[in-house]
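Up next is chain A:
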Amino acid sequence: MGKSNVIEVHDLKMHFPVRQNLFKRNSGDSLKAVDGVSFSIPKGQSLGIAGESGCGKTTTGKMLLQLYEPTGGTFHFNGEDVTHIKSKKDIKKFRKQAQLMFQNPFEALNPRFTIFRSLLEPLIIHGIGTKEERVTLVKEALERVNLHPAETYFEKYPHQMSGGQLQRVVLARALIIDPIFIVADEPVSMLDVSVRAGVLNLMKEVTKSMELTTVYISHDLSLIQYMCEQTAIMYLGKIVEIGNTREVLANPQHPYTQALISAVPVPDPDQKSEQVNISNHVPSPINLPPGCHFQNRCPYAEAICKQEGPELKETTDGHKVACHMVHDKNNLFKEKKIVTV
Partner candidate 1 sequence: MALLEVKNLEIYYQTKRGTSKAVDDVSFELEQGKSIGIVGESGCGKSTLVKGIIRVMAKNGSINNGEVLFNGKDLTKISEQEIRSIRWKELSLIPQAAMDSLNPVYPVLDAFVEILTLKGNMKKKQAVERAKELFDMVGLDQKRLTYYPHEFSGGMKQRAVIALALALNPKLIIADEPVTALDVIVQDQVLKELTRLREQLGISLILITHDISVVAQTCESIAVMYAGKIVEKGLARNVLKNPTHPYTMGLANAFPNLKEPDKPLISIEGSPPDLVDPPTGCRFAERCPFKIAQCTQEEPKLVEVEVGHFSACHRLAEIDELREKSKEVSTWEKVMS
Partner candidate 2 sequence: LGGAKQETVTEEGEDPVVSEIDDPERVIRTLEILTRPQASSPDEFETANLILEGMQQLGLSAELDVMPWEQMSDIVWYDRDQWDITGWQMAARPERLDPDEFIYNLFHSKNIADGYNFVGYNNPEYDSIAEKQRVEIDKETRKQLVYEAQEIIANDVPYFFNVNATLNYVYNNKVFEESSIKEMAGLGIKNFWTYIHATPKGEQKDFILNSNDNIQAVNPLYISGSVDSWVTELVWDRLMRMGEDGLPKPWAAEKVEWVTDTEVKVTLHEGMKWHDGKPVTAEDVQYSFEVPLTDEVPMYKPFVENIEKIDVIDDLTLTFTLKAPYAAFETASLAKINLIPKHVWEPIIEDLKTKPENAESYQEEVPIGSGPFKFSNWKFSEELVLEADKGHFAAPKIDRWIVRIVPNMEASLGMIQNGEINFLATYLGDAQLLQQKVNETPSLTMVSSTDLGFRFFAPNLRRAPFDDVAFRRAIAAIIDRDLLVGAIWKGFAEPSDSIISSALDFWKNPDLNYPSGGVEEAKKILAEAGYEWDKNGKLLYPEGNTEQISK
């Protein structure tokens, strides 16, 4: 456990009890939204988490922000074990250091608050500054995200601003209390393509200048590639592949990662992607069968995959994959393209 790791999670789990609808009784089943993920992020670095909808990206992010209390595993923040912090003081201390950016900027700000009021909230909560100082702080925060002149935005309501501007405000709000860690959950997916880049570049710039540690959640691999040093690919609550972004994307090992990458369209009519033909039946995250979760869609699955869940093991330096085939058969299928099922 290197001292410089801001985030260190080990075997983190989040199991939700399953509710039955009409009579509201707990059935004892649980939904394994996140089922044992481990990773660490050094200070100032960023990790991208990708995967299809429902695979547990957001849940992971929320655990990292103490919005959910993990049902298993450990979570070290800045070297301290914060898996189950309870005391109000500790939570507040944590909250001052970890912040969040959301997918939908239109919902991320209280529609009844002016921008000024929204940015003021965190200052009030943490008792930062006097009334006059707070005005200055808000101003600085807005300027930091390139909203000039800041004052023109003070009294605007969210509905009077564009998505790109709002997302900047959201970033400003996250930054106003000087956090060291930020989770950005699909921060640009609601934005128009033309302005996405602006927000992304801004984030990149700010995290670098403030030495922020970030987790970037997205299902768009090309954005993760643009933003992150490390990438983790999740599938049904587990990380199936993790490592240096370039390495993972250029040299995917797990069949799921391969399918994912080959499905991403490219803005070039001449580079038509190959047909990905894996079944699109994703099993329900409730009561998953034993073995590899991807086994029913995997073109390479063998007997062992149905019995035993593969562990996340290193293949090359820092590049870990959870696949029996990759490890056992020693990259047997590495050159093959995924074609059929």
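The candidates were selected such that all candidates are chains of the complex that A comes from, given by their letters.
Please note the rule applied: a residue touches a chain if its C-beta (ideal position, glycine included) is under 8 Å from a C-beta of that chain, and two chains touch if they have at least 3 such contacts; residues count from 1.
A quick note: this is a predicted structure, and the numbers were derived from the prediction, not measured.
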Options 1 or 2: the chain contacting chain A in this complex: 1
Contacting residues of chain A [partner candidate 1, same complex]: 52-53, 162, 164, 192-201, 219-223, 225-226, 246, 249-250, 259-273, 275-278, 280, 282
